[in-house]
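These notes are about the structure you will find just below.
The complex is shown incomplete by one protein chain, all other protein chains being positioned as in the whole.
Now for chain A:
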Amino acid sequence: QEEAQAIDQELFTEYKFSVDQLMELAGLSCATAIAKAYPPSSFTTSQPAVLVVCGPGNNGGDGLVCARHLKMFGYQPTVHYPKRPSKPLFEGLTTQCEKMDIPFLPEFPTEAAFIDELYGLVVDAIFGFSFKGAVREPFGSILGTLERITVPIASIDIPSGWDVEKGKADGLQPDMLISLTAPKKAAMHFAGRYHFLGGRFVPPALQEKYALNLPPYPDTDCVLQLT
């Protein structure tokens, strides 16, 4: 976890990347990976409906970017964003989604069955690699419901609720994991079908410094399928 935070810090302070830049590239990777694993034609719902659940931090921001690109790729995303930071970055991302007619659910569906009915996929953008400690409401209940759905879940960076290094055996079991920048230790416990790497922005010098040993991305793709 500290290494991931150290890399992030260096990208912002030494390389002068803005959070906006990296979040945009990260969110785009997530949407691209999803489109590769779950193309619109593969949905059994009448429209390729996707529910994107966004948490209170940067992982939620990644989710908002992802939702917007999913819309551009022909999906019908719906966002649930119960706790919104009052920062221009997140307000801007929310507006971009709203102006693209992406609906925002005021309430999270109370029954897992409702989610299974309405959506072909759920994107888990609740907690990321900075997550520590106890899960606060409303996310505890949300995760409880998500643990009972049968449609696939695609988690951004870390399955929400998992310990960033050790995982969580009785927690969320996503079908897809999109590791951003590099896989975190928790990824070793990932048992789903699709593991993608995204966030193709790490300068070669940083990759070397932290001995990331990332396999090469295919030509100009912004995602790499690991499994």
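As a working rule, a residue touches a chain if its C-beta (ideal position, glycine included) is under 8 Å from a C-beta of that chain, and two chains touch if they have at least 3 such contacts; residues count from 1.
Simple rule for what comes next: contacts and distances are computed from a predicted model.
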item: Protein name (UniProt record) of the chain left out of view, among "Latexin", "WD repeat-containing protein 5B", "GPI-anchor transamidase" or "ApoA-I-binding protein 2"; value: "ApoA-I-binding protein 2"
item: Residue in contact with the excluded chain [from A:Pro85, A:Pro103, A:Gly140 or A:Pro203]; value: A:Pro203
item: Listed residues A:Ala31, A:Leu121 or A:Leu172, member touching the removed chain; value: A:Ala31
item: Positions on chain A where the hidden chain makes contact; value: 14-18, 31-32, 35-36, 72-73, 96, 99-101, 200-201, 203-205, 219-220
